[in-house]
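Note that one protein chain of the assembly has been removed; the remaining protein chains are unaltered in position.
Labels run A and B following the written order; every chain starts at residue 1.
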Amino acid sequence: MVSASIVGASGYAGGELLRLLLGHPSFKVKQVTSETWAGKPVHFVHPNLRGRTELRFVKLEDLEPCDVLFLALPHGQAMYQIEHFASLAHYIVDLSADFRLKDPADYRRWYEVEHPAPHWLPLFTYGLPEIHREEIRSSRYVSGVGCNAACSILALYPLYRRKLVEMAIVDVKVGSSEGGSKPTQASHHPERAGVMRPYAPASHRHLAELVQELNFGEKPQIYFTVTSVDAVRGALATCHCFLKEPVSEKELWKIYREDYGAEPFIRLVSAKQGIHRYPDPKVLAGSNYCDIGFAVEEGTNRVVVMGAIDNLMKGSAGNAVQAANLMLGFPETAGLDFPGLHPV
Amino acid sequence: MVSASIVGASGYAGGELLRLLLGHPSFKVKQVTSETWAGKPVHFVHPNLRGRTELRFVKLEDLEPCDVLFLALPHGQAMYQIEHFASLAHYIVDLSADFRLKDPADYRRWYEVEHPAPHWLPLFTYGLPEIHREEIRSSRYVSGVGCNAACSILALYPLYRRKLVEMAIVDVKVGSSEGGSKPTQASHHPERAGVMRPYAPASHRHLAELVQELNFGEKPQIYFTVTSVDAVRGALATCHCFLKEPVSEKELWKIYREDYGAEPFIRLVSAKQGIHRYPDPKVLAGSNYCDIGFAVEEGTNRVVVMGAIDNLMKGSAGNAVQAANLMLGFPETAGLDFPGLHPV
Partner (left out) sequence: MTECPECGATINLPPGTEVGEIITCPDCGVELEVVSLNPPSLELAPQVEEDWGE
């Protein structure tokens, strides 16, 4: 068994990661850290894990060496402690944004921070297996993906790879768990329930990842908007793609099958009947799937591509375990076989 | 591998059962029937199962012999076809109410039907393992439990077994999936969303099961009310128990640990701090847990005992698989290890 510890395990992503690792055939959870909850049993914070483990949170200062270190800290923390973390484990998977982007200028622009360890940026691989599988397999350091970015990139990648897109507007709908476990005025239930609340209408940091990952020789012209809706988990990216040349639906199927036909966690969902015709995050909660669907508009060059995920799974913890499986040489789907619930 | 088929697999309970059996180490799903969806792939109705199986629904008339037959028909159907079903399989687990009650008079009263096969009633074991484990182990025919009854009986059983209760009022809160997958005016989203709707304030059929299962020499004096609330899955039984003699909280812990300490699917949840102090179905979705908690009222003889479940799991499909594991001699928790999600 490979020993794994989680830094920042009291948050939602850290808790989901702990659930997955506890159920994983090849990982043994060694330590989980939380400054606020040190000494307390994990189920105080993660009630679903009651009876699953005797683990208690420990302080960061008590962190011991292990094989794989998962970092689930808020943005802007891991980047200041990477040398220490790297001294404790051969492999690191960082779920935060601290090592996602290659260009330090992006951190100045999107995260208003002068990156303290820019020389580490090239050492981290962007952890989206469907696009960087071989690179991840041979990496020691992998960065997690942004949840809104993950579903958008996966939806758009086949079209951008083939240089078919003139311009795209990505309109993402998200649940409340994206905001993390810290309560705010905006997340206060009477204020948050039932909203259709534009969150970052004209500038969202996840755009930096799209621009980085979808650049195939020319800087992609993409616009990004996020709207919070009445859900806890889930992210749905509605991508309005304006193509250079119109394509038929049949050609789209061919393109998406070519890129994703063999992918274990991508399902193509574009049906002509039934109430589940297009991707919907509601049925993906707890699963590592990204469902992708598309619709061609007659008489225009617009194609609407939809990508749905569970932001805590394929958008965070699930994707991190998928990447770690590749890094450690385990089967890529190990510990990730929960299919989601319906109805839910 | 043991072959299992599901009769009535397009409903919510049938679909949940299919999810569990597809992920079960020792069951092989042979056929799943649905008159409406015959010939269609199962994921047309159960989107979470897309990519999991090639199975298509078949008509009831095409049902072939198998080892275990799970019946997930609406109430009032299996009772007319039990001879036929029994000719097809050695073991039968019926999720409906058709063989739950021992006394035909109860069917006249609660289900307004003259039971067509009363001689089968004594052949079926009431399928709640925590209370009838040894009987189920040696049974060929087991009936599933009513969801509201399951969480109420499990909450009350330790007190009634010890004859401590004078009278109890059971006030159950439930999600919309209890009503099944057929749409009605009452389940129309604009009518159903956000309700706190008393459903059967003064007479609910699940009371019959409580009276049957909690009778230890004297007919229990129990009152039962159901209120629909804004959730899809989940049932929470708040049991207001008036005891013959007051008990301390410490004694209650002793009583409940004595009965449930070793149970794989019962967790005692009565905490003094944190936001997850008492049982809450929200975190149980997809798990087979029944969480039980209690609070002693100072200066009165009232004890409030709370039992929470996922009505589609411990209240239906999960419990059916747990019972089937016992009948077939598999580990009781086989295929039932999903811990639930948080947040959800």
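Here, a residue touches a chain if its C-beta (ideal position, glycine included) is under 8 Å from a C-beta of that chain, and two chains touch if they have at least 3 such contacts.
Since we're looking at a predicted model, the values are computed, not measured.
Undergrad: For the chain left out of this view, which of B:Ile82, B:Leu95 or B:Leu268 touches it?
TA: Hidden-chain contact among the options goes to B:Leu268.
Undergrad: Which residue from B:His119, B:Lys219 or B:Lys250 sits in contact with the chain not drawn here?
TA: B:Lys250
Undergrad: If you put the missing chain back, which residues of subunit B would it touch?
TA: Against the left-out chain, subunit B lists 249-250, 253-254, 257, 268, 270-275, 277.
Undergrad: Spell out, residue by residue, where the missing chain touches subunit A.
TA: 39-41, 44, 54
In this text, only the chains that are shown with their structure count from here on.
Undergrad: Rounded to a whole Å, what is the gap between the Cα centroids of subunit A and subunit B?
TA: 35
Undergrad: Over in the complex, which subunit A residues touch subunit B? Could you list them?
TA: It comes out as residues 12, 15-16, 19, 22-23, 44-52, 177, 181, 232-233, 267, 269, 271, 273-274, 276, 280, 283-287, 289, 291, 312, 337-344.
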